[in-house]
Every structure is written in C-alpha cells, then in structure tokens.
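Please find one structure pasted underneath; my questions will follow.
Note that one protein chain is taken out, while the other chains of the complex remain in position.
Moving on to chain A:
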C-alpha cells in the first residue's frame, strides 16, 4: 500500500501513528482507535509495536546503530536478548534475502546508498514483523538505485507475504512495483483511497500537488481520457490502442532546444585530477568542461561518482592534484575559498550546514556584515534579495519557524546577496514535494534570467530534463557525456553507466509508434512547463494560434 501526499500533508505523522512513535516519542492528543491484526493498539508501548511494525527511515546514514552490517542487522535481536548463536543464524538468513550476505563484516559507512538501504531493511525484517513501513525510501537514492530498491521491496513482499506500507510522493517510481492500494492524504485528511488504476483516472493527484506519472500526463495532454481498462498503472501493460492516433496528432516536433549561446565561457575546467588525502584512487580523472555566461547546466551521475567533489573543487573547498580552473579566462586555481566565494556561490544540500543565525534578516546579512559593508547598504541589499526570494514578509521571523523548503530559500538568499556570477546548487529540490519543487525551480529560472549562471548537481531526472538544456554526466570520476538533457536521458549507454533512469516518456513514444521519440520527450517538457507557468488554457490557446 502506498501513502501519498504533498509536504506537510500529514503523511509522515500518519506513519508515526502506525509505528508507535506517536504517542510514545512525540506527545500529543490522539483520538480514535488503531487496530493491528484486529487488536486495539492505540496506546501500545513502542517495544510491543516494534514486534508488529518495522520501520525503514528516509535517511539511510542516520539510522545505523551498529558499526558493521551484521551488527546493525542484529540490533533488534540483541535488544530481545536472543542468544548469539540464534542471532548469527537469523542475520545470515535475513541478509541473504536482501543480497547482503557477503558484506556482513563491512562497515556500514563504506556501503553505497543502495546497500545502506538494504541493510536498514534487513535490520527491521530480522524481527519477523507483520508490517513493513517505508518512510520515503527513494529520497536519497540515485534513479537506478531507487528503481532497484522498489523492485527489492516488491520481491520481499512476494517472498515473505508481509504487508508493505510505503510513504512517498514519487508516485511513478513506486508504481514500478505492484501496489494494491493508494491513499492520498492532504491537509491532515484522507482525500481518496483507490487502486492505482482508479486513482490515475481521477484528477486527485493534480489537485493535491502530487506529480502524476509522466506518461499519464502526456496521455492527458494528448487529450486521451484515462480509463481503468487501459491499465495505466504500468507502462508495460498499458493498452494504447485508442490513444495512438491522439498522441500522434498531439505530437509535432518542437523546436530543438536552443543550443547554449557559446559566448565567452565564464567558467572553465581543464584536465582536473583530484584524489582525497585519505583515498588511494583518484576521485576525479581529467575532467574538462566549460560553462558559458548565463547558462543553466546540470551535473548528474550516480551517488558517489564525484559530483559533489567537483563542486567543492570549483569553490576551492578542495585543491585539485593537477589541472586548471579558469574564470573569465583568468587562472583562479590558486585562489582561496574567500576570494573564490566572491564570484562563485555555493548552496549546500542541507541548509542546516549553512544557517548560523537566529533571525532570517541576520542570516542573509551575515556575509555582507563580515565584509564590513555599511549597515544602510546591508539593509538595502538584504531587503532586495529577500524580495526576490519571496521571503520579505518573513524577514523578522526566526529561522526555526520555517519549513525545510523555506530554509533552503534562506540559504539561497544568503548566497545571492553576495551577488555571485555563478551559483552552484547541490540537490536544490531534495525532499521537496511537487509544488515546492516547482516553486524553487521557477525561482532559480528567474535568477538565471537575471543573468546568474546556474550549475545544479542533482540526480533528479525530471529536474534535469525540465530545467537545464544541457547536462554533464559524471561516472566513476570521469566525464562520460556533455550533451543536451534530452540526448542524455535517451542514451541507454550513458544511462546505465551513470545509474540514471530512462524516462517513461521515451518508452511511451516508442510504444505509440512515433518515429522521433526523442522529439516527443522534448515536446512534452516544453509543453508541460508552459502549462505550469501559464495554466493549461493559455497554452492550448497559443498552440491553436500558432497552428492556424
């Protein structure tokens, strides 16, 4: 079963009720009853509950208690006073189910993102629970790993016949597994309870800011009405017969993406090599690329491929072994962090790594005040930036009162106020629901239109396709592609090397028998963005005008 809903909808709270953190760890008033296996358990203690419901949390790093894989898996057994002999046997058994039997003595910190999640899963399965609860299992994984994770959950469900509850807003990815029912929550209430096929025929998703599967959206744009008979929950089984013509009619080649104006490059990397002090092998090998002024580029690749390291090098947080970094044609390789920061701003993934003041205004003013700028100018610049970022009404609020997305905005504002020419954003939309995602990205587009060059590090394929005409792909420390986003997302070799995921739009286009599936993908992206920017009717209208 899938629980779906935008941020702040109450889906995580619902999860806490199910796993017993409410009322055991988070206090509050609970009314109503919760029954598990027919028994009323509303006020059951958390230990008894943990025998019934196993929870896998979102952040794979934070949830390890043990140091080695085996030890972490055994944690619940240890607390149950199981004998060592029994533990060893059970750990072996469970680790086999998640394909981690060969890593029992490895340290959990050396594992890849996907492996970490397997260990976390094994750690709750070890208790032989009746219900497995996953809280946003896909949030921190690269696309291919996310796909594997969903398949693994699906397999575990089939093999152990356990009830699975997944809390997630990335609907399309979850639907890759077999889902019986979906509950959509919003504003603390259940909006609908339906089978996936039923749900996709409604407009509930759109109304509640949950992203529909892209292929479904494309079908809707093409004017097809989705019916349950079409089996819309899986692209593989989708019955397209009635729609094929409509798709073909809707499709017309959209103008090819405007090739980035190759004006004077603002930032150039030449043959960058980098090795971490603690590592033996090179993290980055011979990386070269150049970014033009005013461009908006994605850097994508699998977890641990070296994307973040690359951004650290650009900001001078680390020094390359060899190679040069040029800005406006001038060698800046040897500049310090502080010098570099005046022209290149970096927004880190976790806003909590950056925020150090109590009030929003002070946080944004921080950098300017350090530079010793007169308070009057500080006020002026901060207020201007806060307006751009839509934070002006909150300027005298404490930061703790903000949501995660708003905090992210504060960190962007605190960098933007320094007026950098290049802005690097590490996973700008991680953990955001569709509405906030759109808001943040549209905001970044606005900044880009103001002339700021934007580099985004991401493994969100939607983001790459929709917002950045160009993508640089890093795999195992090497640059393996530097092309338009559409070409990257449809190149099977690049996709498999960099742990990306092909887009369902491409598959849909192939399935519909279109001759130019790539152009179909591009057409969808352009159309979809316009719809979101101006509303459906405006776009339909404009298309009609240009048709006639």
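Quick notes on this one:
Please note the rule applied: a residue touches a chain if its C-beta (ideal position, glycine included) is under 8 Å from a C-beta of that chain, and two chains touch if they have at least 3 such contacts; residues count from 1.
Throughout what follows, contacts and distances are computed from a predicted model.
Look at the chain that isn't drawn here: its UniProt entry, checked against "FAD binding domain-containing protein", "Energy-coupling factor transporter transmembrane protein EcfT", "Cytochrome P450" or "Polysulphide reductase NrfD family protein", names it "Energy-coupling factor transporter transmembrane protein EcfT".
Remark: the omitted chain is touched by one listed residue; of A:337, A:450 or A:510 this is A:337. Considering the whole complex, the residue from A:7, A:63, A:95 or A:406 that touches the absent chain is A:63.
Contact with the chain that does not appear here is found for just one residue of A:247, A:354, A:391 or A:440, A:354. Where chain A meets the chain that is not shown, the touching residues are 19-21, 24-25, 46-47, 50-51, 54-55, 57, 59, 62-63, 65-68, 70-71, 74-84, 87-88, 91, 107, 123-124, 127, 277-278, 312, 315, 317, 337-338, 340-341, 345-346, 348, 350, 352-357, 366-367, 370-371, 414-415, 418.
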